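Left out: one protein chain. Kept in place: all the others.
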Amino acid sequence: MKTNEGDDMIKNRFGVVGATLLCVLAPAMAQTSATDEIAKYRQMLADGNPAELWEMRGEELWKTQAGSKKVSLEQCDLGKGAGVVKGAYVELPRFFKDTGKVMDLEQRLVYCRMTLQGLSREDAVKTPFGSTAKQSTIEPLVAYIASESRGMKMAVSTAHPLEKRAYEAGKQMFFYRGGSHDFACATCHSADGQRIRLQELPNILNKANAQAAYTTWPAYRVSQGEVRTMQHRLNDCFRQQRFPDPMYASEALTAVTMFLAKNAEGGVYAGPALKR
Amino acid sequence: MRITAVLGAAFAAGVLSPKDVFAAEWSQKVFDAKSLADAVKALGSDKFEVSPDVAITGPDIAENGAVVPVSISSKAPGTDFLAILVDKNPSAMSASFNIPAGTEAAVTTRVKMGATSNVHALARANGKWLVASKEIKVTLGGCGG
Partner (left out) sequence: MGNPMRIRAGVAGDTVEVKILMRHDMETGQRKDPTGAVIPAHYIKTIVAKHKDKVVFDANFGPSVSKDPFLSFKFKGGAAGDKVTVTWVDTSGDTRTDEGTVS
């Protein structure tokens, strides 16, 4: 149900203009749609993304001693070896031998905050989604770690049997209809050319769409004034599907993330980005 | 005692230098002004005119009114002041900028817009107040992304 509202508005406005002017302007104007204008708006904001401020803070937090053990996160293994941050994000989620599990970035950060720094689980998962009243420690850390993968290709592996299992579970969840409205992720995200009002919905089953979608999270969300991570995006999806709140850093969300990240294989990571 | 007399005395005494002061101070009256006309009045003038020397660029549609990128500039000689005003905001004046010699009369920032509105670039050049305007539509862009 795609209406060309923008075109109608523009045609009405020029209705009273002289014929010559109309001939010159009308063809060009008719082609400018609202979505083009929004693309231009987003472009204008590309330079000077407030997410950079989160990246700065995240780098500081990574190097700050915390917890009962009073150590920094600089020995945290994000999958490429202790302390290796560069390129870690584009390979997550992945299987970790030390926990015997497939983990996404946020689960791994919680793990490092607990085991390396000695935080309790309660403290390690506190305020995953920040606000002006309560700042998050996790969002800046994710922004920093993600920024260290900028320009690199998505390269999530499903070679390990548990990685493959997570991918398949995520895929099942993607198509699972539930909640009061019988929505699945697929309801919005499995066909080309869909949108809600002026927001285009990426088709996760289309490689290019899947790449564009995954490689732009985390993002500074203008409507929230905060950097939001994939955990937050999925949390929001669940809410919009009228599903119960998912648990933060749960296996279920990691499975969905695995499905999304693997589908984005080869896409060049462009985050942290800026979104509505 | 008139402010100019006070300033004159301060300059003479070497206590204040013009560059510290004529950089216009933050004024509640200016930031409370409800319209472009009121703001110019609060800035000390009773007239302004549309000028092709002043430019304002921004999106035609802002996906979110919380962050609207706006660039304003003036090529009129002697421009020492620029400002951005949003008609339909509770207070019209969003931000003002003092342009010292050697600095380009051009600035980019981001403003909040409560609703679709005309946005004005205001410039003072050699004491004359000049304006350029643009309508920016504000919309909410859907449920996600």
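Chains here go by letter, A and B, matching the order in which they are written, and residues are numbered from 1 within each.
We take it that contacts are C-beta pairs under 8 Å (C-beta built on N, C-alpha and C of every residue); 3 or more make two chains touch, one makes a residue touch a chain.
None of the values given here were measured: they were computed from a predicted structure.
For the chain left out of this panel, the touching residue among B:Ala42, B:Ala55, B:Ala76 or B:Ala106 is B:Ala106. Of the listed positions B:Val40, B:Val68 or B:Leu122, the one in contact with the omitted chain in the full complex is B:Val68. Within the full complex, the residue among B:Ser51, B:Ser74 or B:Ser94 touching the omitted chain is B:Ser94. In the full complex, chain B touches the hidden chain at residues 19, 23-27, 30-31, 66-69, 86, 89-91, 93-100, 102-104, 106-113.
By the touch criterion stated above, the residues of chain A touching the omitted chain are 47-50, 52-53, 56-57, 132-133, 220, 225.
Everything below uses one rule, namely that only the chains that are shown with their structure count from here on.
The mean-CA centres of chain A and chain B are about 36 angstrom from one another, to the nearest whole unit. Within the complex, the chain A residues that touch chain B are 34, 37-38, 40-42, 44-45, 188, 195-201, 222-223, 225, 233, 236-237, 240, 275-276. Residues 58-64, 66-67, 69, 110, 139-145 of chain B touch chain A in their complex.
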